[in-house]
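Each remark here refers to the structure printed beneath this line.
A single protein chain has been omitted; all remaining protein chains appear in their positions.
In this document, chain identifiers A and B correspond to the written order of the chains, with residue numbering beginning at 1 in each.
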Amino acid sequence: MGDIAGFLQLTLVKAAPLIFAALAGVVCERAGILNIALEGGLTAGAFAAVAASYATGSPIAGLVAGILAGALLCGLLGVAATRFNVDQIVAGTGLNLLAAGGTAFGIVVVFGAPGASPEVHALGTQGEGVLIVAALALALALQLGLDGTAWGLRLRACGENPRAVLSAGLDPRRIRVYATLLGGALAGLGGVFLSLGELDLYSDGMTAGRGFIALAAVIFGRWTPLGATGAAIGFGALSALQFVLQRAGVPSELMQALPYLAALAALTGIVGRARAPKADGVPFDP
Amino acid sequence: MTTEDAVILRGIVKRFGSLVAVDGVDLTLAKGEIHALCGENGAGKSTLANIASGVLAPTEGTVVAHGTVGLVHQHFELVDRLRVWENVVLGREPRRGLRLDADAARDRVRALATTYALDVDPDAVVETLPVGIAQRVEILRELAREPAALVLDEPTAVLAPKEIDALFATLRTLAARGTAVMVITHKLQEVISHTDRVTVMRAGKVVMRAATRDTSIDAIARAMVGGELPALAARAEVALRPSFTARGLHAGEGAHALHDASFEVAHGEIVGIAGVEGNGQSALTDAIAGVLAYSGELTLEGAPLRGNPAARIAAGVRVIPQDRQREALVLPWSIAENVALGDQGRAPLRHGLTIDRSARDALATSIVKRFDVRAASIRASVGSLSGGNQQKVVVGRALAHLPALLVAYQPTRGIDVGAATLVQSQLIEARNAGAAVLLISFELDEVLALADRVLVLYRGAIAGEFSRAGFDRARIGALMAGAA
Partner (left out) sequence: MSGRSGAIFAAVLLAIAAGAMAIAGANPIAGFGALLHGALGGERQLSETLVQTTALLFPSLAVAFAFRAGLFNIGAEGQLIVGGLFAGLAGASFVAPGIVAIPVILAAGALGGGLWGAVAGTLRARFGGSEVIATLMLNIIAALVANYLVVGPLHAAGVAGPETAPLPVSSWLPVLLPGTRLTIALLLALALAAGLSFVFARTVFGYELRAAGDAPAAAERAGIDLRRTALVAMTLSGAIAGLGGATLVAGVLHRFNVALSPGYGFIAIAVALVGGLDPLRIVLAAFAFGILQSGSLTMQALAHVPKDVVAFIEGLAIVGLSARRFAGSRGDGH
């Protein structure tokens, strides 16, 4: 019984950053921005959180910094997409590279030595728990918000037909930029969880492709907040399973590969044909 | 400005870079009137409509409106996957605290529907609606804002004759309630029958203003074109030989599918498919082209017509698709490169593993000359050509060698009258030379002008057949709308 509780807890801990990133993905894509820079958002958030905590000694400052960093990175995508009509996948790839290089650079500049930061004041087990609850609460809030508020209606309309939104007298570009800022904040929060929640430091490459797993969770979850969260928890369980099965002799690389293999399986449509928002990733050129 | 005027446009000029779309236009929309704005493609009508409704800002000139101006677009701007009520209240959503008040929204839709006699189910998802009903949603959305004027851009392009009458009845009601109505259209019969005033634009300027009762279809047409209309090629007496047959053709799914179509097209005749958009025309074209799976039999010259598009092209089937920019051309490529599309895998354009450039260029040059394509050279990018010239390239490529079967789907959509007449003449001349031509068009007038036989397509099935001697416009129109 204790084992099961322990397994569930580990699942949630592993799932939390994925939930945040997946929610970010849902918000952006429902608004019509295909955001593959979730990985960059996680990276920027994780790094900024540790840097701020290092500088101020306060994990709360780290929390705020992480949120802002994620918002800034994904906001860049939103601005690039709406003002310059860029190819969103290419821009997202660039942002990921930028975040990886920028944070590796930042480690040396801020902490003095490459590879990792020293340990900093973190959120602790309590803080970790609060963030997990926050993730689940946000999932619910976003689901209700998308379906039942005017904000949600306008956001969804942007993702389907921005022209219709323009005809309705609204500004689809502005709505999309705000969506990427919100999404980026969520991704940043996911990064904060990684570096200040689960651990208490930042190390190069610690996001380890979670941002990409989150993309798979969005597809699995059919672009809904609750669905993506469910998928993220599923991936978290796979991760938690890794520790159990490793003791049974299953190679660690296979376990680590499971979430990515599951994502590939999702692409075969095993999950059923769900449709992305119609205008997802399509530049809007009025 | 009198109190009777809803919108006044004065001295409007609109430039897009070096292109002058609107060149000094004055226009007044009066309350209670239905005002027609006519002109060829590229005359500046849609641009002017966008300026009147506030979507676009004019480069010069002023727009004075006593209230908002609503715009119903030619290609609807609705969110297909959302419901009717969600589309109608978008931007002016009724709320209860933080939540969207869906019930209030539905009530609003029902109230509007009753006022304007535009029956629609508030909870229906837009993409499930037939086109004529979907149009009502867009109209309701604009009416929800209680505009001083309502502009409709080519509203009848997608409607059956009966629905057209219903639409104008609605517009008449609207006008009677004090709204100014402007209809952009090139359907001159409708202008004469249903409107009060006509303004004609050509090349960005206003070239004619009249009260509808004081003018005629001919006068408007001549003003649009700026002279006499070019003549259509003459039909020759041709002996018919069997060419193409379809038996029990089923294709596509859902509302726009084709059901059990059986018909023939002979060498030397034009068979016209009449019907409102969305009744299976696309499924029919795509099945013959080989890009849509179907059941049933197609034969060409006695042999079964099967296989992928390449095989069908090799067998002598040529298709002029509905959307030339997406389905027929590669816009960034040159005319020369585009001309090879469809024939790139076979001699004479193919030489071993490579494309024979001199053969390709020779073909391009001959097409440009034969079809009067106005372009700087065959190296010019197709995207830089006007719609009419683009279509000439497409038609020229299809007719470079006389096809066994030519399927022309909306061949004159969105091009100016001169190019349209040339394309239509080319279809007739292909028929004269012995091609079997299947013409699919949403413009009944075009079908009646060109076809030797007309088949009416309604809800995916052939509802009637008429030969040229017995064309009965009223009866055909009724069948198009689903009459028994």
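The rule is short, and it goes like this: a contact is a pair of C-beta atoms (placed from the backbone, for glycine too) under 8 Å apart; a residue touches a chain by one contact, two chains touch by 3 or more.
Bear in mind that the values here come from a model prediction, so they are computed numbers and not experimental data.
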item	value
Given A:S58, A:T93 or A:T149, the one touching the chain that is not displayed	A:T93
Omitted-chain contact residue, chosen from A:L12, A:I36 or A:A231	A:I36
Hidden-chain contact residue, picked from the options B:H66, B:R145 or B:R350	B:R350
Absent chain, residues of chain B that touch it	289, 291, 308-311, 313, 319, 321, 323, 326-333, 337, 340-342, 344-345, 350, 353-355, 357
Positions on chain A where the hidden chain makes contact	34, 36, 76, 80, 84-91, 93-102, 104-105, 108-109, 114, 208-209, 212, 215-216, 219, 251, 253-254, 256-257, 260-261, 263-264, 266-269, 276, 280-281, 283
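The criterion applied here is as follows: only the chains that are shown with their structure count from here on.
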item	value
Separation of chain A from chain B, taking each centre as the mean of its C-alpha atoms, in whole Å	44
Residues of chain B defined as touching chain A within the complex	55, 71, 73, 77-82, 86-87, 90-93, 95, 98-100, 141, 145
Residues of chain A defined as touching chain B within the complex	148-150, 152-154, 156-157, 160-161, 163-170, 278
